[in-house]
Every structure is written in C-alpha cells, then in structure tokens.
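Have a look at this one before I ask anything.
The other protein chains are all here in position, but one chain of the complex has been omitted.
Chain naming follows the written order as A and B, and within any one chain the residues start at number 1.
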Amino acid sequence: MLLDALLLQIGYNATLVTLGSAALGLAAGATGTFLFLRKRSLVADAVSHATLPGLALAFMLMVALGGDGRNLAGLMAGSALSAWIGLLSVSWLTRRTRLAEDAAIGAVLSVFFGFGIVLLTVVQTLSAGRQAGLESFLLGSTAGMLFSDAILIAAGGLLVLASALALRRPLLMVAFDPGFAETQGIDIHRMDLAIMTLVMAITVVGLKVVGLILIVALLIIPAATARFWSNRADRVVLLAGLFGGLSGYIGAAISATAPGLPTGPIIVLTGFAVFTASLLLAPGRGVLSAALRHRSHQRQVHLRQGLLALAQDQPVYEALTRRLLRRNGLQRADGVPTSEGHSRAAAALRDETRWQALRSSAHLSELSARDDGLTLILDVLTPDQIAELDRRIATAPGTA
Amino acid sequence: MGDEFVILSLAPLLIGICAAVACALPGNFLLLRRQALIGDAISHVVLPGIVVAFLVTGRIAAWPMMLGAACAALVAVLLIETIRRLGRVDAGTAMGVIFTSMFAAGVLLLEQSDTSSVHLDVEHALYGNLESLIWLDATGWSSLLDPRALAGLPPELPRMALTLLAVSVAIRIFWRPLKLATFDEGFARTLGIPVQVLSLGLVVTAAIAAVAAFDAVGSIIVIAMFICPPAAARMMTNRLSAQICWSVAFATLSAILGYVLAGYGPLWLGGTDAVSAAGMIATVSGLILAGVAVIGPHRTA
Partner (left out) sequence: MTLALPRTAPDQSPLAIRGLTVSYGEQPVVFSIDMTVQDGAMTAIIGPNGAGKSTLLKAALNIVKPLSGRITVYGQPLAQQAHRIAYVPQRASVDWDFPTEVLDVVLMGLYRDLGLLGRVRAHHIRQARDCLARVGMEDFADRQIGQLSGGQQQRVFLARALAQKADLYLLDEPFAGVDAATESAIIDVLKSLRAEGKTVVAVHHDLSTVRAYFDNVFLINRRKMGEGPIAAAFTPETVQATYGGRLADGQISQLTMGA
C-alpha cells in the first residue's frame, strides 16, 4: 500500500496531493534556509499566523460581492495582504521600539491570530448554515483538492523557488556577514524584506496543504536538517530543498494510505524524523560523531599530560589519566612506568623541550602558534630545523 | 449591572482576568530573557499533552489533562534545550522544530484515537470557550454570599484563581534570584545560584499558568498574555517591579475590555451574536501594545 502510494498508484487525488506536497516541500525547504541562516526562523511563525485575518476578510469580501467565498486564489490574496501587514508590524516594533524581535514576533503572532479568530466567529454567524470551511486552513486539508488548486500550489511554489535561487548570492551574503554585505553595497533591510516576502509567499501557497500552524515547520525543519550535512551555504540550500521535497512526497504518500493520517502533520513528522536522524548520525556536526571526537580528544589530552608527568616524576592526579596510562600498558598498577611508558614519556618530554626552545628561537618562533600541547613538533618542522633546535637545547641547558 | 450579569458574565470575566494575569506574570521574565516565544511553544505542545492524558485516563478530566499538558511542556523545553546544545541550532529554530513536531504529533494522535464521543478538538484548544463558563446556580449579587450557589461556580474559576495564587507566590519567593539570573546569568552562576534549575522552574511555572489558562480560555489568550502586557509594560518604565505592576494592569484591562467588547460589541454594531471572547482579549492586548509602542515613555532604549 505504502509502496503503491509512493509510486503514485493509488488514485488521481492522492497523486495530485503527493506531487503538490513535494513541490511545496522543495520550495519551502530551500526558501526557509535563508531565514534559518539569518537566525530568524520564527519570523515565519508570525507571518503564518498573521494570514488568518486576511483569510477571513477575503472570505467575507467575496461573499459580500456575491461570490462563493472559497475561491483559493482569492483567499490567498487576502492572507498574503494580512501576512504582509503582520510582517511590517514585526519589523516596525523591532526597529522603532526597544522590544527584541522575539517579543515582536510573539505579539504579532498572537494578536493577529486572535483577531483572526474573532473574524472567524463572525464568518460563522454570517454564513449560518453554509459551511465556510475556513477552519481547514488552520491545520490544512487535502481532501477534495482540485486540480486547479494543485496547479496553483505547485506553480506558486516553483515560482518562489526560482525567485529564491535567483536572489541566493546577496541573500547568503547577508545571512553570513551582514556587515560585509553592507560594504558591498547590498541593502540589508531590502534583502531581509525579500526573504520575508518569499517566506510569506510560501506560507500562503502552503496554507491549503499543511495549514497555518504547521507551515513554519516546512520552512525550518529541512534547513536545520541540511545544516548537519554541510558547512557550505549553497549546499545547505540544495539539501534543504531535497529534504523538504522528500518529506512532502513521502509524508503525503503515507497520509494517502489510510484514513486518520492528516497530510500536514504527517509531512511535518516525516521531516522531523529526518531531522532527528541527521542530528544523531550526521558526520561532523552529528551528536554521535561529536561525542566520539570529544572522547578521543579528551583521552589524547590525558595521555599526553600523564606521559609528561611520568617523565618529570610528578604525581598523576586524575583517575582517568592513571586508567589510560595503565590500559595503554604505559604504567603498572603500582604506579611504576613500564619500559614502553619510560620511552614514550621521554619522547613526550623531548617534544615539549623542543617546543620551548622554538619559542626563543629568532626565526622559528612564529611557528609557536601551532603548539597546542598535542601537535608533535615532528609534524611541524623539518629534520634540519629540529636538529638546529636540539643544538640550541644542548648549548643552553636550563631552558627545559 | 444586574442579576443577568452575575449569572452570565461574572465568572467568565473573573476567569479571564485570572488567566491573563497568571500568564502575564511569568511572561515578564520570559520577555526579559528573550524567551518570549517559549510561551508560543508551550501553548502549542499543550495539545499533545492533553491528548496523551486523555488516551491514558480514557476520560476528559481537568487535573490529568493539566498534568499531561504540563509534562508535555516540560518535555518540549528539555527537547528544545537538548537540540540547541547538541545540535548547535539557534534557539528560535530549535523551538520551531520541536513545537511544530509535537503539535503535529498531537493532531495525529487526536485523529487516530476515538474522541468523537467527547469534546476534544483542535478548535476548542485554540479558542477555549470562555463564554460558556456561566454561573447557573446564581440568582444575583446575593449569590456571592450563598454557599450553595457558590458551590455551583464553574470549577475553572477556583482552579484559575489557585493557579494565579501559586504563580504569584512562586514569583515572589524566587524574585531575587530570578531577577539576578535574568540580568546577569554569569554572575548568578558564580554566586552559586542554580541558574539552569531556575530557568527550568520559570518555564514550568509558565507552563502551569498556560495549561490552566488553556483549559479555561484556549491557547490564543495564553500566547497573547505571555507577551503583549509585559512588552507594553516594559515600554512604560525602567524598573522591574513597576514593569510587573503595569503588566498586571494591562492584562486585567485586556481581559475586561476584550470580554465586554466580544459580548456586547456586536450588539452595539447591530449584530446578534457575540464573537470569540478569547480572540477579542488577544486583540485588545495588541491594541494596548500598539498604543504604548507609539506613546510609551520608555518605548525606546
């Protein structure tokens, strides 16, 4: 069943939803990356909650003009307008008052949403009897998605994606180093506004599928996931698009396999599963590999300090150091160094003495910046240079 | 202000005020700690909390659900902190990842479990139903002295009042270290103040306020009251104690004005039905904030 769904074999509507979600996920993932890299992820939350009053007002307006009220394009226009006002409010509060951006985001989010709920109750009483169905925009609903809706969503998503990719250079520069970007003649405020406009567009496009509460997940989670896999901004954008598209595709397919699996939440949870796996397992920034690296580094430090203590006949204070020395066959249980321990301790001390000598050497002292306690001088200097250091040490005893 | 007011409006009004103030109090510290959006996160994760509590106990009861929601808030905060540290993800992103995922899980659980027989749905979670908390046993102002009628008060009222009391006492007791750790965390640490425990305690307090308020009035008010009254209060004064007082005043004002406008506003405009009181309270708090942002004496640094 799931395989059928993934292969788009379970019906017209499911196929429509799956492809639409994939396009949306792709566009949202890539666009959200700029927001993420700018460390302003939650502005998206304010934007998405701020769509609600516009949604309700657009509905009322369309009904008042004798229309159906549920025209998706009309609702999108209304929600875009109020999201835009919400965005301007966040920006105004942050720039003109002492409030930090997070407070501005929270204020706009809750107030616009509250006002939207007020309007929703008005809509409910106005359309007494007729189902307005605006509630479905809270959590999204893909049941009965029309072909034209799917086209609108996919086309809108791809349009946003194209704009984001076109603007990627200045956007990334602003995200990486606003100060430098400014010296290059980039208007940071304009670029921020551009990011936000794209985010707003994605939000509006995605409302129907995932709803306004969860759309922010599509913008943030893929970017945060992608960041674990690459340190290069342009790759992060690509990967985020990939992860977003995959989450949309797989999530929608899963959701199509059984009732009671709402599309929006399943897409989000799919994305979260990928995020968690990356958090734990990604090489480099992943938790597991970082923990392993930290442990091996800690052991290296303890071993080195232990050897130096052995070489200088100093007591070894720490239990971990003693354990490591013993386990590596460098020290016996009674604390006496083994013969291998003796020779490695002597080597460590020799290395240490050479580093000391290097600092007072006229032309090599620049290299002392590479002395971090663990780097061997053999890896830094040529044999000739080491021989020269050894001559210095021999002629000036007492430096050690 | 007649008997009808006592029956229909007194209890919701008091509940609204208690909820607003209980959220605004910890909100002041969350605001100053740049954690304003924790309130947002908490109010989203309340949903999975109550759904799980419902699935475990099999019924709709206030205390287990509040417990479930408080646990969910705690889990959310711990998860946010964990991925922030371990994954080196910024705080906003960490929050966004966790609360959306937990909210999605809550919606999924709700859809998967058979809750058709009980009143448990997402919309209720969002707007609450303040208007329905009427005092049926009352006959008029004299009922305030009548033990029998008092026993018939909506249970949300004593619960909310108790929560407000607990939150106020907690903040009073930990006022000094809270203030210190909020102002200068590094210094607080060198004084031996358990900064992380304190920070977690603040979030748990906020969560308790949020959960109790959520039960009575839905989550919109919760987010709005965590942020809008404290933010407006910050722009009124440069002293923390004064800020707290202002925030309480603004929260109370929002609750009263919002409730009244929601109930009577449409009638004044010629409509027939009231609009969402929760939504209106949030809206009023936003208007207050907007007003203060324009004329507040300390609106800029």
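In the analysis below, a residue touches a chain if its C-beta (ideal position, glycine included) is under 8 Å from a C-beta of that chain, and two chains touch if they have at least 3 such contacts.
Small disclaimer: the values here were computed from a predicted structure and weren't measured.
Trainee: For the chain that's not shown, point to the residue among B:5, B:141, B:187 or B:264 touching it.
Mentor: Only one listed residue reaches the unshown chain, and that is B:187.
Trainee: Of the residues A:51, A:263, A:278 or A:305, I need the one that contacts the missing chain.
Mentor: That would be A:305, which touches the missing chain.
Trainee: Given that one chain is not shown, which residue among B:94, B:208, B:240 or B:274 touches it?
Mentor: In the complete complex, the chain left out is touched by residue B:240.
Trainee: Specify the residue from the set A:65, A:143, A:333 or A:369 that touches the hidden chain.
Mentor: A:369
Trainee: Determine and list the subunit B residues touching the chain excluded from the picture.
Mentor: Residues in contact with the chain left out: 32, 173-174, 176-177, 179-180, 182-187, 189-193, 234, 237-240, 242-243, 301.
Trainee: Tell me which stretches of subunit A touch the chain missing from the display.
Mentor: Those residues of subunit A that touch the unshown chain are 98, 293-294, 297-298, 301-302, 304-305, 308-309, 317-318, 320-321, 356, 359-360, 362, 365-366, 368-369, 371-374.
By definition in this document, only the chains that are shown with their structure count from here on.
Trainee: So, what's the distance in Å between the C-alpha centres of subunit B and subunit A?
Mentor: 29
Trainee: What does subunit B use to touch subunit A in their complex?
Mentor: Per the stated touch rule, the residues are 31, 34-37, 39-40, 44, 83, 86-90, 92-93, 95-97, 100-101, 103-105, 107-108, 111-112, 122-123, 126-127, 220-221, 223-224, 226-228, 231, 234-235, 262, 266, 271-276, 278-283, 285-286, 289, 293, 296, 298-301.
Trainee: Within their complex, state which residues of subunit A touch subunit B.
Mentor: Touching subunit B from subunit A are residues 36, 39-42, 44-45, 93, 96-100, 102-103, 105-107, 109-118, 120-122, 125, 135, 138-139, 213-214, 216-217, 220-221, 223-224, 227-228, 260-262, 264-266, 268-269, 271-272, 275, 279, 285, 287, 290.
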